[in-house]
Structure formats: C-alpha cells, structure tokens
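Written out below as structure tokens is the structure these notes cover.
Of the protein chains in this complex, one is absent; all others appear in place.
For reference, chains read A, B and C in written order, and residue numbers begin at 1 within each chain.
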C-alpha cells in the first residue's frame, strides 16, 4: 500500500498517517518527493491489518490517493504455487496440455433426455456430462429443476455410461447431497460470492467448478477460489461465462475471453470457458468455443440438447446434436493445429 | 412478445413461428407490414409457455428480432396492487409519507460498541438499528463477523433500547436463527439472487429488507422481490446500494439514485437507499443521503460507528457520531421542506 | 508510480526496472519488503517521462503490478488552485453559493418555439437559455438541427430577452461561428474526447460547458477539461449527464449524481448536472433535479419545451411548461433550506 499525500499536507497530517500504520504493527516508509510526500509500507500487510488500516485512513485528512500495491489472493496465485494445477477424475484430465469438454443439457428433464444427451456427448468424444438438477432462475415462475430426482438420474446415466458428472449446487446445506451423486460440484455465476457455499464446497473434498460472477473482477474471482482453497479444496477449476452485457439486444452477456490468458498468467488453476452462457445464443457458441481453445483455455462447458426446441430451459443457447458433432470435429482440427490433446 | 421476421422470410418460416406459438397453447396474430411480417401474441403468456417458446424460437430461421412486450414481475408490480405497501414494526412505520432512518455499524464488534452506536442513533432520532453478525466478505481473510454471538448482542441492545433491529442473513438454513433474534431480515446485495435464501426468507413471515445486486436490472431486482412475495412474505423493502462502478478510483460503486423514482413508478413496495455502500466513502454519504430524501426514497440505511477509526470493517464509509448528528439535522430540515415525516 | 516485483524476481529483473527509470531521467527508490521488492519513484513524473516509462516497463519481466500513485490532471485540480472558480456572464453567476438554471428546448425549431421556451424559462426565474442548432444524432436519418439558421434565432431571442445563451458546437472548425452567436460553448458528451474541438474551444476565450462522456472516468473527464484550460480557457463548467446504463429498459442512462461531490472534492471548477439526459424520461427529471441541488451541484441544465408532444427531438425527456414551473418552485424551497441562491 502506498499513501500519497496532498500537495499542501501538513506535517501533522503526515504524522497521523504514519501513526496509523504503526498502530497496526507496520513500519511506514516516508518518501519525500519533489512536490509532495508519499508513505509506503514495504512489508506484506496481513488482511486484518489492511482492514484496520483502511478504516483508519478513511478518517484522516490530507490524503490525495491510496494505491493497493499487492494482489489480495495467495493460494490461488501462481506466485505461491509455480506448478500449474493438474488432476484426474475417473481418468479424465483437467489442466495443461489437454482440452477437456464438458457438455450436456441445461436442465435434467428425464432419464431419456439425459441419456440421449450423454450418448451424444460420448459419441463425439466428450467424457464429462453436465446437467442441472437445482436451477437458479431469475423468475420464481420458471422451471426450477428436478432437484434430488435429477441428481439420481445424473448418477444413473453417468454410471451407466462411464462419464464424469457435474451439476450445480446452490447452497451450502445442499453440498452433502449433491456431493453424493456427482463427481464435480459446480458453483454458478450468481453464487460466486455465496460465501457459506464456497466454504462448504471447499470442505467437501470434491473438485469444484467455479463460474465467474457476471460483475466479478479478476481479484474477486480469485478470492472466491481462495475461499475454497482455504478450506482445503485443491481441485478448483475457474470458468469464464460472460460478464454484464454492454448491449443486451444481440447477446445475453459479454463473453470476456481475454480473461483466460489473464487468469493463466496470475493463477495456477485450470481455466475453462462457457460460450453457451457467455453469448446466450446457440449460433455464436461454435465460433466462441473455437476462439476459447486457441486463446489457451483448458476446456469448455457447452450446452447441448437432443432437441433444443423441446428444452425446458435455455433451449435458445443449446447446440443441436448436429451442431455439437460439427463443433467437436472443428475443435479436433484446431487442437491438432495448436498441439493440445482434445478430450 | 412480438417476433419480427427478416425481410426475406419465407412463408414456411413464418408458418414455423406461428406453429411454435400454437404448440405452447397460444394464438399467433400475423401482422403483415409494409416490407416484412411480424407475429404478435395478444394474450398474457404464462412463464412456462414463455420458456418453451423461447427454446423453440431459438432454433427457428428467418427471425430478425424478438421483443418482450411485458414486464416479468407481477406481485411486486403496482399494476397488481394499486395501494402502496405500508406497515409498522414495533410502532415504526415503513412506506409512504414518512422517511425512516436505519443506522448502525457495519459489523457488530462488542456490546459496548453496539450499544454506543445504538445510543447515538436514538439520540439523533433514529428508531432502527443495523449491525452485521454474519458478514459477506470478498476475502476469506477478512473479519467474518461475530455470528450467533453478534445476533445475541443485537437482540440485547435492541430490547434494552426499544429499537427495531435489522441484520443480514446469508443463507437459507440460517433464516430461523436470524429470525429469532432480529426484527427485519436483510438480504445483502451479493445474495440478491440466492434463490433458496429468498424462498426461506419469504416463508419466515418476517419483514425482508432486500438490497439490489450490483449488476441487477430493475426486472431482476423486482423478480427477486417476487420470490419473497410468492412465498407469502408481504413486507418487503427494496434498497438501492450502488451498482457496478464505471470508475473504481474515487468511489466504490455507482450510486444509482434514479432507480428510486423508477421503482416507485413500477412497484408498490417501499424503496430505501444506502449511500454508505452506494459510494463507499464517508464524506460522500451526507450529500447522497440528502439527495435520496428529496428524490423520493422512503428511508435510508447508513453506517455509523462510535469510532470509525477502530472499526473492524468498512470504517472508511462509516459516519462519525458528529457527522451522523449533523446529517440527521439536515435531513430534518429537508423533510420539512418536502413535507414528509422523518423517523 | 510504484512497481511491485514478483515474489521470485531476480536481481537482474530488478536492475532492469531501476535502469529504465534512470533512463527517463528519474531516480528509482528500491524498497525491499518482507517477501518481495517494490520500486518507487519519489519525484513528480512528467507526462513524456511517464509515457516512455510505460513503454519500457511493458517489455520487462518479473513485474507483478504497477500502480499509478498520482492524479494525471493539474490545471483542473483543486490542489493547484485552492479557490473555487467563479465567474459572471452578463451578470449571471456560475460557481459556489448560487444555483444556476440553464433551460430550454433540445433543438431550436423556430423563432416562435424558441421564444416561447425563453419566455417560460424567464418567467420561472431562469436566466440562461439552451437550445441545439447543430445536433449530434445517433442516426443519420434523425433531425440534424437548423444549423447556422438556429444560431441566429438563438442570438435574436437571447438579445431580445436579455438571456445568457448556450448551444453545442460539434467540431473545431465550427467554433468561430458558434462563438459569434452564443455566450457559452457547449461540448457534448459524445465530443468529450474530440481533442481538436477541446483545443479550439480553449483558444476561443469563450466559457465552455463540458459534458461528461457516457463512459468517461473522473480522470478522463478532468483531463478533457485540462485540454481547454491548457489553451488558456479558464471558464470551464463540468456537467454530469448520465453514464452508460446498466439497464436500458427504464432509463436512457445511469445518472451518476455522486460524481458531483467527487468532482467538487478534486476540482475547483463549477459542477452542473443534466437530469434530462441523465435519465432520459421527463417524469424522473424533477426528483433528480432536486436531488442534484441538495447534493451540492452548482446548477442544472434541463430540457423544457413549450409543447413536448410536438418536439422534433427528445420530446420524451422535455418538461412541459407546467412541470418546469412546478420544479422551479420546488427548487426555490430547497435552495432556501440548504442556503444557496437560486438563479
């Protein structure tokens, strides 16, 4: 942290800032500049110190600007774990040098619908099946999912076909139930800062697929991962899925694909992208899925439905079987061109 | 809903859209225009019909633009309840013709701290005490609140001083506990779309103070209220508390004050504003608090701390006792000028 | 500027950063911290030095974060001019302790329309008349204004009624013409970073009314003012007029009223607000106009039309004569309550 004083800051004001820094147990470093004074703190600041300090500085006079000079996350940072996180679930790899496809319907609707989707995913070479049992819906009048019944279908289909499964969990008290039926816990975009849920997921020992909140900065996103890691979870996958749209009339969100290389620069965790929610429109999913692969994502989550026309939710963003098969073929070519293994 | 076809849409494409509308049990109205065809649906569309229809239209060709012509909320709408919602909690009114002040520290830190804040609020004429026991914190390393211990302190202080109390509840399973100790359940901005929590709060029968999410549109905000109302809750208070900032370097959020008259135009629910989180900087709280009053808000939530310098969280946005007392005096004058009763 | 190195930055990387700083003629200050090194620059950095330095740092390795510790504007800063800017135009004051009303139609349509609007403004106590002759329109098919003919009408009406006049100028080469006919040059939101225009306006010697761009940060806004001040202009008025909307379906923009106290904290220039464009909806103009006054704005710009129903542009945000007269009465009461002089 560096505190830059106003041009005409008095000695008493400078002393007050220095005093506040000392009060939280840190050493201020006075930096007299040409026209004004800055005060730096050369040591690492612990979170509780920073919080106390923020409060104190908020009530002091003579300050022009406060800059945070450190990144707030630690366990999620590549500085603290130089080796990229890589792990396998039932033989399916997540992490560098491979490109892992997660696909399936938005909502689990029936055994047949889910199994048909699973068949489709598997035929095209995919190994991870997604499907929602508990659905976070903006409107209370929208289909809320099959709930525990859906989880059971997911387990049945996953077991029968030997697919890894992933489904969303919406609150901390449901973590044990969801963890029983599925391989990976998904935390949805609107739950990214549901802190009790993050803690429960971290404690579960299960792999966690964490979607970025639509308004989340990179620091907020990595701090959400930090909540999980801090509870002992180590298999966390980050997923970009679209941020608040500038323009709602052509796509549902703004797909922030450049966050993929950013996250890979600052974190060791695998980074996925979800172009289905990222754009919200089926016809934009293939170009953005391919773009994600060449931009360096470690995998994708896409929605595919045996019959999008009949989907109970989000049918307008789900790929048809044909579109999905064509996309997998295109991804295969690109994976080869850039030298990653498509799974 | 109205579906506008492309210029060169074929009759088969038009028929397919009309067919989809019929398939969900509605009657399409074909509107041949000068250069293209539009297809309207004159009836009210039920949520499940709309969802099915969206999915079907997503897979059809020849469509240029789909416009939603109806607002998605109902119980929260002033069209369905013409009389503004107004209620009393322990004799303190919420709703039109009065301006109700909710104040207190960000976090409950100790009996003395909370009691001192309560004394301050009361002395200045306030009747509702806020204070956080469970704190949603961006970083896992930040102070997380005193939890149940904090709730007990809140109840003690509230009872002793005869103040109405409000505190945040962060997950559905905690609703019963929080409801036992406090008069009003606060749902924080980051929980605005925590649907299990909204449902639990609605079922509790307690008044609910619902903060707008930082990225929430008006429709999303009113649909969150709809979740509570739909469960039988009727005493819901809406609160603007700042949206995603364009510029993070001077304020923490963008305080969207104009949403106050917008919400009062479309909803019957009381509308509050929280300039402490709305700006994140103590010195901007008084001007924006006064602005909220004259813009038609039904009340305010502000953070005040006996000694912001010592606050364990958010001290930089809390008013000092002197600032709070001065603000209450200013609000009193303005309340008189605009003819509302300050409480 | 402070450059924080990565945890494992090598000595060679640290030396390279220090070397770059020396290369632009500045002295690096090495700050060894507990776990990493930071490098500060205690002197004021000249713009060309900063630009060179940014380029050099961009190509160096081992850097974790670069923080700008100084504000980029100078002439617009209250640090460099402690006394608030205050001036008179034809006897009408702009600046502290008074609240100045600028009103009139969006576009000048005819002598009668403008004169009727002027009469209305004057009757209600206003002294500054606005009206557009050159109109920046999103669509080439929309009414583009009466152009020079409109300027002439503005001058006629202003002279006849003894009102101060203001109109928008859209490009640098039109500054001399517009300056001939009107008292204040308005630079519109979409021209806030039209740098040749800012330079021309600054050179004209005329007062400049500078609207904030819809995506402009505070620094970008004050740097636009700096362009004008840097050319010798000293009578610059800043105006908030709404930023990019989160939600386009209820208002046209997000009215960022909290920027008013922010700008008054960091700049000496008068700060106005335009709730007509800020909200885009006539019925939200009065509450936000009143809010602006109590939030500390030095004045308002509002659109009023003798007959909004007949307006050639933006009629939906213009006040009717009755609404305007009622608003002026309300503002009068509030001005009295907060102790400023309404003009």
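Here is the rule we use: contacts are C-beta pairs under 8 Å (C-beta built on N, C-alpha and C of every residue); 3 or more make two chains touch, one makes a residue touch a chain.
All values derive from a computational prediction rather than experimental measurement.
**Q** Which of C:85, C:100, C:167 or C:194 sits in contact with the chain that's absent?
**A** C:194
**Q** Out of C:18, C:43, C:177 or C:244, which is the one that touches the chain we can't see?
**A** Of these options, the touching residue for the absent chain is C:244.
**Q** From the list C:10, C:110, C:123 or C:171, pick the residue that touches the absent chain.
**A** The single option touching the absent chain is C:171.
**Q** At which residues does subunit B meet the chain that is not included here?
**A** Interface with the chain not displayed, on the subunit B side: 2, 4, 6-8, 29, 31-36, 38, 40, 42-44, 64-65, 67-71, 79-80, 82, 244, 246, 248.
**Q** In the full complex, which bits of subunit A touch the chain not displayed? Write them out.
**A** Counting only subunit A, the missing chain is touched by 215, 217-219, 243-244, 246-247, 249-251, 254-262, 265-266, 275, 278-279, 283-284, 287-288, 290-296, 330, 333-334, 336-338.
**Q** Even though one chain is hidden, which residues of subunit C still touch it in the full complex?
**A** Contact residues on subunit C toward the absent chain are 20, 46-48, 51-52, 54-59, 65, 72-73, 136-143, 170-174, 190-191, 193-197, 213-215, 219-220, 223, 226-227, 230, 244, 249, 281-282, 308-318, 320.
Please note the rule applied: only the chains that are shown with their structure count from here on.
**Q** Chain with the smallest distance from its CA centroid to the overall CA centroid?
**A** Given all protein C-alpha atoms shown, the central chain works out to be B.
**Q** Using only Cα atoms, superpose subunit B on subunit C and state the rotation angle in degrees, rounded to the nearest 5.
**A** Result for this pair is 180 degrees.
**Q** Using mean CA coordinates as chain centres, what's the gap between subunit A and subunit B in Å?
**A** 25
**Q** Listing for subunit A: what residues touch at least two other chains?
**A** 65, 244
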